[in-house]
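To keep things clear, I will list the structure first and then write my remarks on it.
Just one protein chain is left out here, and the rest sit where they should.
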């Protein structure tokens, strides 16, 4: 069985992550799929997805701070839109995550949440959620 | 339903990406799978896969230029083949991508293409395409 839906996200800053775990859990609970895999994919090239800690918000601040120092905006970049740093950060973090589904719920560790990673906001963004299973 | 195939790629430089979206679309259209997930996986350890912008080729130039400055060839590397930078870049970018399939086609954003990322060419390379769905 395959079920697909979309989630809309309005980001508020150039760089931020947004916890979308709750939205995905709701989609799974209404899908009729008990066990399988959940793919969450960014439809953009300057925003990605990751799984990371949900307890201390400083983890997210450190993550974006470090990424901005590793891959800063540089005058040397040739891309005319001036946001090559965002494209590179999205490619390094990854454009999708895959999380197991067990007993009609995401199978995540205690401290794990699924984060949409904005690297060139603020913008209106969309991610697709594809569930495959039985 | 599961369908698997391979794509052969001949790269021409040490570092480059190759847009393989069209090849994957053709495989999907002939597969009989309408909705599901498409996994594209590198069979190598010095070449990966990503999804990124297909409009301005400068995005790819900036991507490889920046990666080569973040992870240059270094005399300190111990690996006897001298290409540890390629292994590290492949691990950071990732060895596979997963893209949703909807209505017998890849579900990609307007500016997204699937790129094979060569980090130690030129070589003959292979990727596998695995479709799961209904």
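Every chain is named by a letter (A and B) in the order it is written, and numbering of its residues begins at 1.
The definition used in the following text is that contacts are C-beta pairs under 8 Å (C-beta built on N, C-alpha and C of every residue); 3 or more make two chains touch, one makes a residue touch a chain.
All values reported here derive from a predicted model rather than from experimental measurement.
Which listed residue (A:28, A:43, A:97 or A:129) would be found touching the missing chain in the intact complex?
The single option touching the absent chain is A:97.
Just checking the interface: what residues of subunit B touch the absent partner chain?
1-2, 4, 37, 39, 41-45, 70-71, 74, 76-81, 84, 87-88, 90-92, 94-96, 98, 126, 128, 130, 132
Counting contacts across the full complex, list the positions on subunit A that touch the omitted chain.
Interface with the chain not displayed, on the subunit A side: 35-37, 50-53, 56, 58-59, 61-63, 65-67, 70, 92-94, 97-100, 102, 107-109, 111-112, 132-134.
Keep in mind that, in the parts below, only the chains that are shown with their structure count from here on.
What whole-number Å value describes the gap between the mean CA coordinates of subunit A and subunit B?
19
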